[in-house]
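Quick one: structure below, then a few questions.
Note that one protein chain is taken out, while the other chains of the complex remain in position.
The block that comes next holds chain A.
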Amino acid sequence: MAQNDVIAQVRGLNVDFGEGESLHHVVKNVSFTIRRGEAVGLVGESGSGKSVTVRTLLGLYADDEHVQAEEFDLFGESTLSYKDKDWRKIRGSRIGFVLQDALTSLDPLKTIGYQVDEALNAHGKVDKKESAEKVVELLDEVGIPQPQIRQNQYPHELSGGLRQRALIAGAVADNPSLIIADEPTTALDVTVQAQVLNLLKSRKEDGNALILVSHDLAVVASVCDRILVMKNGELVEEGSSEQILHHPQQEYTKLLLAAVPSARSRGRRLSSIKHEPLPQKTIDYDQNLLHAEHIGKTYHSHHGGTVTAVQDAGVDLYRGETLGIVGESGSGKSTLAKILAGLVEPNEGTVTLEGEAWSPIPERQRRSRRQKIQVVSQDPISSFDPRYSVSKIIAEPLKVQKKYTKDEIRRKVDESLDLVQLPREYADYSPKRLSGGQRQRVAIARALAVNPAVLVADEAVSALDVSIQAQILDLLADIQAKTQVGIVFISHDLGVVHHIADQVIVMKDGHIVESGDPDQVFNKPSHPYTKRLIAALPTIPAEERMPR
């Protein structure tokens, strides 16, 4: 390969944060090369140093960040002595950068047209008329319909997918030869994710290079030729996508691959490479836990009309069963979950819990049975009182019942911690000291402390790294085998639902479009929407991933 094909040549990159006692070594001796026309994936969990690594390519450092490298060449020029002024010449014009979640990565107070225009004019003024035309052209290129009108809209007025496209339009405005996309699709629905990934792919096909940073191996695999795996600041493995996915050499890579939930992982442990079978679970179809029929919920929109969040939905959940509800944002799945949990009253239809009326009934009649159904949400830390210790968090729902002595509560807290496999010492910790996965365990422990019949998990693993997600999914399976709790599992992630659910519901625009056995629904979808969802889902094409 010719020398001028090399865009970035990095050898022995080290990044530290802080000084003295609080010094953190975040990137350790990392070396890589990026060439024109190739797409490179950088995979790792949060805290692995992947974002910090790619940001050094743009000279974007925090104030207390120290970057050292033996060799750091961009476009054949050493950048070791670069000042901010020199970096600014590269940023945007030769290397473009796309962050995740355009709602926060675009300025909410400026129109998208303004922001693309700004990117266009960042390196010396372009003629005003020419630049106005170029903005529309760029928005059109990234697939934003009606760019003339859309350019005057603010980020919050656009859907997630269009926002992300507008962000990309700004990043490619000056036609950079390398695009760095840092978790560009993390907040997006699968069908939108597929569109954005295609857009990035088309940049690559135009001869530009792409670095895709993601915690999601399936996303990286669907776009990249080469994958770098990072862990704790070190590059643990590097190879072609083929090689990394099918013949991983390192334990860590194997663990990451094993942790990806999918149809193939059903009934097996995700958090170990060997995929041991999960404990036997029994579903008792004679014991109906939740029965909902003809559920409807409409909200008044802000200009007089009504928005139907859920329409004519029916749900049945049996003892020991996991019911998966999948759908994209706005599909009404969370509203349905709240109605099942008795947190939102439906306008139509009824819900019964263990055969007794549950909703809509007066709250006073419901309150004494509230402990029967518990909710675990996406972000546990915001559902904890920050001043409470772990034991106080778990004990709170027990205290509400006023029927336990102090010792009993203490014992129940310990039992709950055992159940979620957290050490009992953690009872005295503040949730702030815990990692994301541990916090989610505390949230589950709190939900289980009152022996609920039903657990509603609303995107409960969506914010977690894949390996932590694997542990929590295994944990839920273990708990279900032990307690026969019924689980309503809401997720936008089809792989997760296929892995965990015994029964699945697909929702779109408030309707249940398809339901049934997950293998049936996902392998032989009958509704066109489900087909589209499945087609859009990036998967790891690997029979080899089956356990040996």
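Note that contacts are C-beta pairs under 8 Å (C-beta built on N, C-alpha and C of every residue); 3 or more make two chains touch, one makes a residue touch a chain; residues count from 1.
Criterion: contacts and distances are computed from a predicted model.
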* Asked: With one chain of the assembly withheld, which option in "MaoC-like domain-containing protein", "FAD-dependent oxidoreductase", "Phosphoribosylformylglycinamidine synthase subunit PurQ" or "Glutathione porter, ABC transporter, permease yliC" matches that chain's UniProt protein name?
  -> "Glutathione porter, ABC transporter, permease yliC"
* Asked: Among A:Ser31, A:Ser46, A:Ser93 or A:Thr539, which residue is in touch with the absent chain?
  -> A:Ser93
* Just name the one of A:Val15, A:Ala69 or A:Ala173 that touches the chain not displayed here. => A:Ala173
* Structure fact -> From A:Gly267, A:Pro360, A:Pro397 or A:Gly436, the answer for touching the chain not displayed is A:Gly267
* Asked: Touching the left-out chain: which of A:His24, A:Lys110, A:Arg367 or A:Lys482?
  -> A:Lys110
* **Touching the absent chain when the full complex is considered, from A:Ser222, A:Ser491 or A:Ser515** => A:Ser515
* To do: Spell out, residue by residue, where the missing chain touches chain A.
  => 58, 60, 63, 88-93, 96-97, 99, 101, 104-110, 118-119, 122-123, 149-150, 152-154, 156-157, 159, 167, 170-171, 173-174, 266-268, 277-283, 285, 293-294, 298, 301-303, 305-308, 311-316, 318, 330, 502-503, 505, 509-513, 515-517, 527
